[in-house]
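Moving on to chain A:
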Amino acid sequence: ETPAHTLVVAAQIDDIISLDPAQSFEFSGNDVTQNLYDRLVDFDALDLSKGYQPSLAESWQMSSDGLTLTLTMREGVTFQSGNPVRAEDAAWSLQRMVKLNKTPAFILTQFGFTPENVDQMITAEGRTLTLRLDKPYAQSFVLNCLAASNAAVIDKETVMANAQGDDLGNAWLSTNGAGSGPYSLAAWRPNEVVQLVANDGYWGGAPAMKRVIVRNVQESSAQRLQLEAGDIDVARNLTPTDVDALAGNPAIKFSEELKGRILYMGLNQKDPLLSQPPVIEAMKYLVDYAGMEASFLKGQWKTHQAFLPEGYLGALEEDPWTYDVEKARKILTDAGITSGTVTTKVRDIREYLDVAQSLQNAMAQVGLTLEIEQMTGAQVLDAYRAREVPIFLGEWGPDYADPQTNAGTFAYNPDNSDEAGLTGLLAWRNAYAVPADMNAAVDAATVEQDTEKRRQMYVDLQKRYQAEAPIIPLFQRVARDGMQANVQNWSTGGSVISAPYKQVTKGE
Partner candidate 1 sequence: MTAPILSVADLRVWFGHPPDRVDAVRGVDLGVSRGESFGLVGESGSGKSTVLRAIAGLSPDWSGRIEVAGESLSGARRSAAFHRRVQMVFQDPYASLHPRHTVDRVLAETLTLQGMDDIDRRIVRLLDDVGLGRGFRFRYPHQLSGGQRQRVAIARALAGEPELLLLDEPTSALDVSVQAEILNLLTDLRADRGLTYLMVSHDLAVIGHLCQRLAVMQAGGIVDRLDVADLRAGRSGSDYTRHLIAASQYQRA
Partner candidate 2 sequence: MSALLSVRDLRVSFPSRQGMFEAVRGVSFDLGRERLGVVGESGSGKSMTGRAILGLVRPPGQVAAQALTLGGQDILNLPERERRRIRGRRIAMVMQDPKFSLNPVMRVGDQIVEAYRLHSGAGRAAARLKALEMLEAVRIRDPERVFQSYPHEVSGGMGQRIMIAMMLAAGPEILIADEPTSALDVSVRAEVLRIMDDLVRDRGMGLIFISHDLNLVAQFCDRVLIMYAGRIVETLAARDLHSARHPYTQGLLNSLPRLDAPVDRLPVLERAEAWRDGPLVDASMTEALPGGLR
Partner candidate 3 sequence: MGGVLLSLVLTMLGLLLVTFIIGRVMPIDPVLKVVGERATQAQYDAARQAMGLDQPLVIQFLRYIGDVLQGDFGRSISTGHPVAEDLRRVFPATLELASLGTLIGVVIGVPLGVVAAANRGRWIDQVARVVALVGYSVPIFWLGLMGLLVFYGILGWVGGPGRQGILFDGMVETRTGLMLLDTALAGDWPAFRDAFSHIILPASLLGYFSLAYISRMTRSFMLEQLSAEYITTARVKGLPEWRVVWGHAFRNIAIPLITVIALSFGSLLEGSVLTEIIFSWPGIGSYITKALLAGDMNAVLGGTVVVGTCFVVLNLLSDILYRVLDPRSK
């Protein structure tokens, strides 16, 4: 039995390398910053479909030319340090993100901010915060980006007091918190535990759970045993087997949330075999979607064949492909392809390996040999960024709650040359020379102010993508967390944000 006002979560949190919102880009790290900080706008954990809601910003106004966004700050909110939350802090936080130029910086720089101009483009005056954009972006696009956990509002005074050199407090903030969020950081012992303590003076009301303890438990089996023993409230990394085993236990229930992560297959267009359209087409039919979904991916991934995850504006919910070896074979033989060998470098994660082996099995049936090389995440990524992975199997998680987050990487590649070094773009990594009109369509969608039109643009984009792109989305992630029956309102933030804890309660 865990204490009534303590929430104990078992999860794999060994990916956290920094808790600085301007740097943290890992799932577990964002789960922490989500709770330590508030953002200008935020999602309601209890109803994510409402979209972004006022948070530290009470209201906002887009200028008629669509180039200036003015936000008005909420009054009377203080940081956990006791300092007031000012527009100046918000401006500084955003400027800091751009200036530090860590990986998440693109979330803001895509609006034309640069380290040089950001002091002029983002300004604070009294209660108002002004963002000057380089194009008339869709308002929802901008605000969705401001809801990203990286765009947290940070306590400038506290951080600057701990800054070293010109790091803008990055080193200190990596292991400390300075936010106004519902929780403050009590301890982070890497690979071991994150402890959060409720911020009782929280402006949105004191959270019910006074302590949140997230323990690093690697093994699903161990998480399951702990759940059964009542030593934890929530287990976040249960394998389908363990979920099945726990299903009959009345003391335990499961949440089921669609996450934003897409498991996809990238066919490198540098590969002579994979660059042939019939092969691309055939590969779509060589994935045993239903079989995998029913077996080792059960309850964790659902078939989803478009690059926008369900829950995103314009997400396409049609799944045109099914497992059909005969069809694949016909496509290939019609094109005169009866044999071939390709390699895949797969990260040493069970599911990926199983997917790869299943694919290997199916490909073998049409005469294609798939050689699997399993390696560490860093190694795969290295090769992938060097465009050296013929078939890539892996996932992509959206960085913010706007469709652009995936469109801009799956379907956007302005320069397919090696020298361009657009290592951040999935299309580039797969050497997919996105047609110019598709690139233009992606750009156009970001500046479309009419949300309905914008939605349609994304639907069209995905349809076209399904028809011709060599990057094949396969599954969308489902979070199935096991928890004690008395845990209420548990959320992992769905497909749009990280896991918030403030709304969680425990009944009797």
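Candidate entries met the following condition: all candidates are chains of the complex that A comes from, given by their letters.
Convention: a contact is a pair of C-beta atoms (placed from the backbone, for glycine too) under 8 Å apart; a residue touches a chain by one contact, two chains touch by 3 or more; residues count from 1.
Predicted model only: the values in this text are computed from it and were never measured.
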Touching chain, any copy counted, for chain A within the complex - options 1, 2 or 3: 3
Residue ranges of chain A in contact with candidate 3 within the complex: 2-3, 6, 8, 14, 16-19, 25-26, 101-106, 171, 174-175, 186-187, 189-193, 195, 213, 215-219, 221-222, 225-226, 228-229, 231-232, 376-379, 381-382, 385, 399, 409, 421-424
